[in-house]
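A single protein chain has been omitted from the complex, and every remaining protein chain is retained in its original position.
In this document, chain identifiers A, B and C correspond to the written order of the chains, with residue numbering beginning at 1 in each.
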Amino acid sequence: MIHDLATTAGAAILLPLFAALVLGLVPSWRVGAIVNAVAATLTFAVVAFLPASIGQTGPLLLVDRLAVHLSLLTAFVAMTASWFSTAYVRVEVSQRRLNKARLRQYHAMFQLFCGALLAVLLSNNLGITWVAIEAATIAAALVIGLPRTAHAVEASWKFFVLCGAGIALALFGTTVLYLAALPALGPGLKAMSWTGLRQAAPTCDGAVLNLAFVFLLLGYGTKAALAPLHAWMPDAHAEGPTPMSAILSGSVLNVALFVILRLRGVMKANHAAIDPAFPLVALGLLSVLLAAFSLWPRRDVKRFFSYSSVEHAGVAAFAFGIGGPAATFAGLLHMTVHTLTKSATFQCVGRAAQMKGGQRFADITGLMSNHRALGLSLAACVIALAGLPPFGLFSSEFLVALAAVRASPWLAAVLLAGLVIAAWVQIARLQSLCLGPATADPGPVPPHAALVPVWLHLALVLALGLAMPGAVFAWFTSIAQATP
Amino acid sequence: MQHLGYGVLAYDVAHLLGGAALVASFVLLYQRRIPALINTYAAQGIILAAAAAWQGHVQHAAHLYVTAALTLFAKGAIIPVLLHRIVRALDIRRTIETALGVFPSMVLGVVLVALAIEVVLPTTLGAATLAREDLAFALSVVLLGLLMMITRRTAITQVIGFLSMENGLILAAVGVAGMPLVVEISGAFLVLAIFFVFGVFVFRIRERFDSLDVSHLDRVGEAPR
Amino acid sequence: MSAVLLLILACVVAALAALGLCAAVLPRRIALLHAVAAGLCGAGAAITLAGTPGASVALPVGLPGMAIHLALDPLSRPFLVLVFGASAAALTAATDVHGPEDVRAAPFLPVFVACMAFALLAADAFGLLLGFEAMSVASWALVLARHADAEARDAAALYLGMAAFSAACLVIAVAMLAMPSPDLTFASMRQHPPDGAWAAGVLGLATLGAGAKAGLFPLHVWLPRAHPVAPAPASALMSGAMTKVALYVLARILFDLCGDATPVWWGVPLVVLGAASATIGVLRAVLEDDLKAALACSTVENVGLIAIGFGLALAARGADLAPLAALALGAALLHVLAHGTFKTLLFLGAGAADHAAGTRLLSRLGGLVHHMPVTTGCMIAGCAALAALPPSSGFASEWMLLQSALAAPRIGGLALQTLFACAAALIALAAALAATACVRIIGVGFLGRPRVPRTAGAQEPALPVRAALIALSVLTAFIGLFPGLVLRLIDPALRHLVGGGIAATSLFIATSHDSPGYAPLAIGVLLAAGAALPLLVLRRRRMQERDAPAWACGFAASPPWLPFGDPATQYGAASFAQPVRRTLGTLMLATEQSTPADPGSPVPARLVAGFTDPAEPLLFVPVGRVRLRLSSAFDRLQFLTVRRTLSLMFAVLLLFLTAIAVLEAL
Partner (left out) sequence: MSTALGFVAFVLHTALMLAAAPVAAGLVRWLKGRLLGRAGPPPWQPWLEIVRLSRKQPVFAENASFVFRWAPGVVFAATLAAAALVPSFALHMTTAPIADLIVLAGLLSLGRAALALAAMDVGTAFGGIGASREMTFAAYAEPALVLVLTIFTFALLASTTNLDALAAQLHDFAFGLRVSLGLALLSLLGVALADSGRLPVDNPASHLELAMVHEAMVLEYSGPPLALLELSACLRLLLWMTLIGTLFAPFGLGPADAGPAGWLAGLLGWAFRVVVLSAALALLESTLAKMRVFRVPEFLGVAVLLALLAVVFLFVSQGFA
């Protein structure tokens, strides 16, 4: 079992955890920030080698194309977030919003969070998946509580209680799933592994699978911020430090959707069990509509974009709910493109909020008049989020609509209605952020170099949407075919 | 696994301990004062440890004894003592402020248990009877823990509701034969982490506001943001 | 169109987009870049005219795994010629850069033209929608050129919101069309036309989507608010070319992709919406005080007329009357070209007046003819076409449209016959009211005496603007006098879509081959002879003219501090429209509050007369209220306490568990 960890996948998981330990001991926050960035970059380098070891399956680790794809995405977003974090932290300390003692905890938890996410993606054992998600939740809760404002504490308390209860249900679901696989695979690690489950799924008892599916969907649905269970997401984003929001909105939702996608595979294999399409589609649509309408009254910019994450997670869940290679392809592309765009958006918003000394729409206006580069980047990000051409979200939403119409035009109509309502308010807020009279800039003006990661992300989104190279298209198609 | 049914000692004792854990959950719902609540929680921890030990004996799985010891030590002793010290150190108001009255929440608890049994038993016809019984009791304890978190305002009772839900989970994990040790480590790890975090929270909340009443936190949430 | 010519067209589109980026980088060279862009557009128009539709080209860009195909087929060719022609004129006018607003708008103008051309060239669903939506984003940036004032921002937000709505409808419509076929190209979509309820769904969505973008009633409210705010060349292209691209999408979906076995009733919604748009559009054009808003409303009217043409063609094709269908579709497409030309001319003229007099409000303009004779002359030529006066281009398409509306009752069915008769009457009413609007725009805006000292200082615009105006006037006159030649450009589309051509020679258009028709050149000659007659008769006694103060029934001379005479003694914009408002105002929810001054009090009596577009209180305000109520309902979720959020999760858990229990019991 131990030799599992000696592989590149093992290294990818252990590196951040080890970095978390080191960062726990490093006293000065400046060194900590640099180490954090270096660790994240190293992790991405290691993960870049993962495609070579696709197909490695052990009792603990399972490396298939879907896992590798999301690991690459998570590591890349973590890397750019860590670069952004170095600059962000310097400004926060200079404006005395974060005291030096807390930063050691911040960097340690940052790396623990990334390590936990990679562990979930690459694990084969349901127990490890659950423990990793638990560790990620605790790390995130501590980081969100960092700014020590009243709102931050309330946000982390809400985050912890809701996610704690959610994953408790997930643990119960894991137990029942194990119970279902017991008669076919016998006691021991095999009955707790994704490969074993997929193999034993046709022979399991459908009713037990249903029971397990309910608990697991609710548990991991909370982490995926699906509609009624999304309440922790907006507060976590608004109060926590922005680099954390960049990862939180991008990777945690993807990881939870990844687990649900694995679960969908198991459920689809068993004919007696209920078809996972209906609940997923229902929750996805509810997320899109609820987020679309909740965007309008928002006065806080980061809370506004967190609802946009809930909306796009809903679209991905909807696509996975419909099922079939085309819909899964669209859902996967949408998840990828949205993660890249959303982390770029949070980086722009973070810089703007620091510059304007506040994160309400009233504080940040008229960016284009005297900060043309930042204003243009934020405008491009929000245009991409609104699903307008030429960025990738337009193509992915087009593909999702194509798949939805194949299922039923009414579903597509409801989905696109939600997307139009959300696009409308995002355009209106974009205009208030970037255009009109400019507000004062008490904080430091970010250098142009700071926006390089943002343009990198947008370039990737543009390429993925309109000019996806053949190899990447083959990669996405093989993933879509592999996940049933 | 030999046939388990009435009259077989292993089944009867497991059934008894599961029922005891369920009763402990109801007693938690019944409490009006915080110290009594903590002691009841300690009792439930001990019952859970006994159930784990007994499962270890029945399934001849050595690791369950370790789990029993861990549970007894953590949930039976350390957490209640720490909770008592916090209550005394921060001189928290002793009475529990309830959102839903004690009797209505008890009635709701009974309904939840009925639902748990109605859901678990017909669906797990294939599994061994011992596992089905344990699962039903475990689900009931989890639902009662969740109910406790919803119907009480004070922060400490929410914490204890959360912990009793964890007890339900451990009961479920223990009940299923052959669950690998991983679950045990996670259980322990979880308990430790929760206590640590709650400790930090309590300290910080205490530092932030004067009372532990969660509703005070709610008022912070009311400002439109 | 041989592949080579098509590739050149694709390069022209790419070059236009590149020019846009250069304009962003080199703000000082904008005039030169616009000139180059105008040249490119002219070349594009020439190539499109020269080439014959045919081959298709695949681009490396496109949906993952699918390439975007470009092709020029008979339907998109006239539209592309219009877009390139109008853009060439607008870009020439745009070379006269004045003020920061034009510098901000400069990068997006060529990109806007490139996107429109791309949408027209696209031969597959994704390419069409990519170009369509990119066109909206580019023009949204143009509307935001003057983003300092909040009214421009609100108009831009409403504009792009409606564009997103229209794109969403079209995505579903196109997806429904593409469902049975293997890929998204039009060629394969034509093989599997939809039928039954599915086809009705496509009709509804296409009409809703393309109608929202073209400005059909009741989704037209954004048009009179967005167009006036954009700089002149941009609003000229938005009204002249963009609405036509939306109508192209409508024609492409309804005539081409839905096959030719569509039932007769398919024409009814378009005729009804078209008639409503025509009436409401022209009524509002007569009542608007803002010059460019009035022109935008007249765009709504003309889009309505084109929609009526499409509707009649659909109904006729459904009843297998190919000649009538060809006549109606020919009328619609000729009106597309005519309106595209003269509306661009009018907006450029209005932009010149706005820049010269510093205001767009008719109540402040006046007397521009004395210092801006060329602009006024071109505006009169444009307005003559807008008012459909013979022998202008507007009259040619109007004549064909009326002929098809008058012949439409042959399709049968009392309800349909009455509908078509009412449509014919409304077309005539729209044309007559358009004439009123034009006389008001020219009479109040350009003739008479200046109403504000600033307007008196107006001067002729720069040479490029005047060149563009004159070129467009000549083009409008050409279309007016030789519609037969222009119909030769449209004829292949008619044969391709409705299987019938139009009986038209270069000098003569007729409803069918043997019946007499309309000969614009002959009418022109007759008019010239009529005008020459009095000059010949009076030539011998050429008296010396004498100037004197205006008689005005012996009105006293104006006081010294009012050198241009008291503006109050001259008919203004509101007073000219008063008879129309007083009689047809109920349609436009006209309101008049008069507060009489009680005797002896120095407070002046006030009369406030206003109107609201009926679409706003009937559609936009209720939708806004519902959205607000839903938002506040969902917003309560945001402020739930921890406990209540948890009970929400608990409720969902119980719901699922009971579902499982019930499932088990079954």
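Operating definition for what follows: a contact is a pair of C-beta atoms (placed from the backbone, for glycine too) under 8 Å apart; a residue touches a chain by one contact, two chains touch by 3 or more.
Everything numeric here is computed off the predicted structure, so don't read it as measured data.
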Q. So which shown chains sit in contact with the chain we cannot see?
A. C
**Q.** Option from C:575, C:595, C:632 or C:658 whose C-beta touches the chain left out
**A.** C:575
Q: Would you mind spotting which of C:148, C:380, C:467 or C:562 touches the chain that isn't drawn?
A: C:380
Q | Selected residue (touches chain absent from view) among C:177, C:519, C:615 or C:649 | A | C:519
Q. Which is it among C:104, C:449, C:466 or C:643 that touches the chain not included here?
A. C:449
Q: Using the definition of touch stated at the top, determine which of C:310, C:399, C:611 or C:634 touches the missing chain.
A: C:399
Q: For subunit C, enumerate the residues touching the unshown chain of the complex.
A: 366-367, 369-370, 373, 376, 380, 384, 387-390, 395, 399, 402-403, 406-407, 409-410, 414, 417-418, 421-422, 424-429, 431-433, 435-436, 438-440, 442-444, 447-449, 508, 511, 515-519, 522-523, 526-531, 533-535, 538, 541, 543-553, 555, 565, 569-571, 575-580, 582-584
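The criterion applied here is as follows: only the chains that are shown with their structure count from here on.
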Q: Could you tell me which shape the graph of touching chains takes: line, ring, star, complete or other?
A: complete
**Q.** Chain centre separation (subunit A, subunit C; CA means) in Å
**A.** 44
Q) Roughly how many whole angstrom separate the Cα centroids of subunit A and subunit B? A) 31
Q | Between subunit C and subunit B, distance of the C-alpha-averaged centres to the nearest whole Å | A | 69
Q: Scan subunit C for residues touching two or more other chains and write them down.
A: 638, 640, 642, 646, 653, 657, 660, 664
Q) Can you list the residues of subunit A that touch 2 or more other chains? A) 157-158, 161, 165, 169, 207, 210-211, 297
Q | Parts of subunit B lying in touch with subunit A, wherever the complex brings them together | A | 119-120, 122-127, 131, 135, 138-139, 142, 146, 149, 158, 162, 165-166, 168-169, 172-173, 176-180, 182-183, 185-186, 189-190, 193-194, 197, 200-201, 204-205, 208, 217, 220-221, 224-225
**Q.** Residues of subunit B that touch subunit C when the two form their complex
**A.** 99, 115-116, 118-119, 122-123, 146-147, 149-150, 153, 158, 214-215, 217-218, 221-222, 224-225
(Q) Give the list of subunit C residues in touch with subunit B in this complex. (A) 638-643, 646-647, 650, 653-654, 657-658, 660-661, 664-665
